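Presenting chain A:
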Amino acid sequence: MTPQTAPAQAKPEEARAVELKQLSIRFDTDGGEVTAVNAISLSIRPGEITAIVGESGSGKTVTARSLLGLLPANARTEGAVLVDGTEVTALSRSQLRALRGKNAAMVFQEPSTALNPVYPVGWQIAEGLRAHRRISRKAARSEAVEILRQVGIPEPEKRVGYYPHQFSGGQKQRVVIAMALVLRPSVIIADEPTTALDVTVQAEILDLLRRCRDEFGAAIVLITHNMGVVADLADTVAVMYKGDLVEQAPVEKIFAAPEHAYTRRLLGAVLRLGEGKERRRRAAEVTEAGTGSEGAEQPSAPELAVHAQELRITYPGGLGKPDITAVDGVSLAVPAGQVLGLVGESGSGKSTIGRAVAGLTPVAGGQLKVLGRSVIGARERQLKRLRKDLGFVFQDPASSFNPLLSIGQCLAEPLIVSGEAGSVNAARSRVAELLDAVQLPAAFADRFPHELSGGQRQRASLARALALQPKLVIADEPTSALDVSVQAAVLELFQSLQRDFGFAAIFITHDLAVVDLVSDQVAVLRSGQLVEHGPTDDVLSDPQDPYTQRLLASVPVPDPTEQRSRRGESSPLGQ
Partner candidate 1 sequence: MRHSTIPRRSRALTGTALAAALLISACGGEDGNGDEGGNGGEEGGGAGDILIGTTDVKVTIDPAGSYDNASFLIMNQVYPFLLNSQPGESDVEPDIAETAEFTGETEFTVTLKEGLTFANGNELTASDVKFSFDRQTDIMHENGPAYLLSNLESVETPDDHTVVFHLAEPDQTFPQVLSSPAAPIVDEEVFPADELLADDDIVAEQAFAGPYVIDDYSFNDIVTLSPNEAYEGLLGAPENDSVTIEYYSESSNLRMAVEQGDVDIAYRTLLATDVDDLREVDGLNVIDGPGGEIRYMVFNLAVMPYGTQTEEADAEAALAVRQAVADILDREEISEQAFLSSYTPLYSFVPEGLTGANQALMELYGDGSGGPDADRAAERLEEAGVETPVELHIEYGTDRYGEASADEYAMIRDQLNETGLFDVTIQSTEWTQFTEERTQDIYPAHQLGWFPDYSDADNYLSPFFHSENFLANHFSDEEIDAALIDQVTEEDPEEREAKIEELQYMVAEHLPTLPMQQGAQTAVTADYIDGVVLDGSFKFRFGSITAE
Partner candidate 2 sequence: MSATTPPDSSTTTPAAVPGTASRRYSWRRLPVIRQLRQSVGVQRGMLITGLVIVGLMLAAALLAPLITPYGPSQLRGEDGLFGARQAPSAEHWLGTTAGGYDVFTRTIYGTQTALLVIIVAVAFSLFIGVALGLISGYYGGWVDRVLVVVADAIYAFPTLLLAIVTAIVISGGSSSLWGGIMATAVAITVVFVPQYFRVIRAETLRIKTEAYVEAARVIGTPTLRIMVRHVLRNATRSLPLLVTLNAAEAILTLAALGFLGFGIEPSAAAEWGYDLNRSVSDVSSGIWWTSLFPGAAIVLMVLGVTLVGESLQDLADPRLRTRRRTDSQAPQATASAPVSAGGAAAGVPKGTGPSEIGPSS
């Protein structure tokens, strides 16, 4: 099937795929009216990819949904939304239905929930066709097969009858995109289409989206918070901040010369691979200058904080099924006072290793020594001594605090359990110190976890991990749930704390830029096996393993020019 649409350039300059005029969106909530989008105006040309960027709560998703009239009942809209020249807000239900899918289609963030689990994907694709055209079942099916082939699903004839759960995450997202493409819409709205995916898969999906524009001539509205993705894909960028549209410009201009202060701040917080080397060098100088910081002097500190040999960790399988091996024969070491970055995609076993070191997951085989003690087969009583010297920072700041206890109570918990404080009141001063160490006001002790923002909670989480002055801290994706700017601040705090307290750390993450920033050493994991292990600079600048190389290549660089040239080098996306 050849694209029928004329190239974007053929359209007159005035043509607009999407036009927002003074759009305001407000919500009626339990607590009153909340303004989500504040009088924004925006226009998107056909055949162009426009990225809307911003942090949580900036109103970018609401804006995108308003294009299809998909706002909840408690939303009230002012201003105009024009899609393909049609005023969306004034449409009747049936007119709206005719518009949806045909003029504009949507790609959602989470492919696994965007597909109805009880129907085959072919059925779901055909459904869109049949909703807009009179078409026989057979014809709809063959169109479904064709579109699946075009989005790169192997064996589409067979897989058109598969159910969603029979596809991998990346394939599901391809199916979702196929569903959007099949009606040849002039606008595709993609809401964080790659956030739930691994880096390597993300690269493939981004490529597919680019083809959507090139081959199908669709205008794409891309909602994202990832500046790398923006640099990779977008033609134009619109920056939103707390419901306002603060800046709209071509992508090169945004990256090269951001005008608005917020845009500058946003870009400034973006981490780039390779920056770490420089920072590390500077940091090393500082440490040398201030010789004999606390941690280094501990005489009893063993040479290796963590020493794993041929580590094997399994999870019990279901009824009558073999155990699942999560980690298989991994050997690694973390010297005292050093930070090991543990990198890998989802399912690589990185978190499992972290949990095993903390004694949260039993080890099936191999050897694991933590701070000089073997934790394999150790009883809870024996582990208890060790636990005083361990700190753990969890990924999700929302769930790592008991919602019913105040921050003060949470921070006092380790002190009470270890016997250092008798009660929450007795621990008050120490809690205040801890809060101060993570740059939070002491008054926060009386607040409840849900009253803190994500970044504040992650700081508190750090404070809790440090309460007993541990010799080893395990940080499991501590920043992956945070906004870019918050992430930068938390990472900075982590580094300075690590310098001050001198603890060894295992830093688990999927983000290579973060590893680059914080770690002295890197271990790369893939499907439970160690692929590469060495000093950060060596691994990142000169990866030996092909997987590490591919991983590095897949990370989009937050610089449109560089990214464009990189894309030229790397092989175009085959299947």
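Selection rule, in plain terms: all candidates are chains of the complex that A comes from, given by their letters.
Assorted remarks:
Keep this in mind: a residue touches a chain if its C-beta (ideal position, glycine included) is under 8 Å from a C-beta of that chain, and two chains touch if they have at least 3 such contacts; residues count from 1.
Everything quoted here is computed from the prediction, not taken from an experiment.
Note on chain A: across 1 or 2, the candidate touching it in the complex is 2; the others do not touch it there. Against candidate 2, in their complex, chain A makes its touches with residues 25, 27-37, 54, 56-62, 65, 70-74, 109-110, 113, 192, 195-196, 223, 225, 242-243, 355, 358-360, 383-384, 387-388, 390-392, 394-406, 410, 413-414, 417-418, 446-448, 450-454, 461, 464, 467-468, 481, 483.
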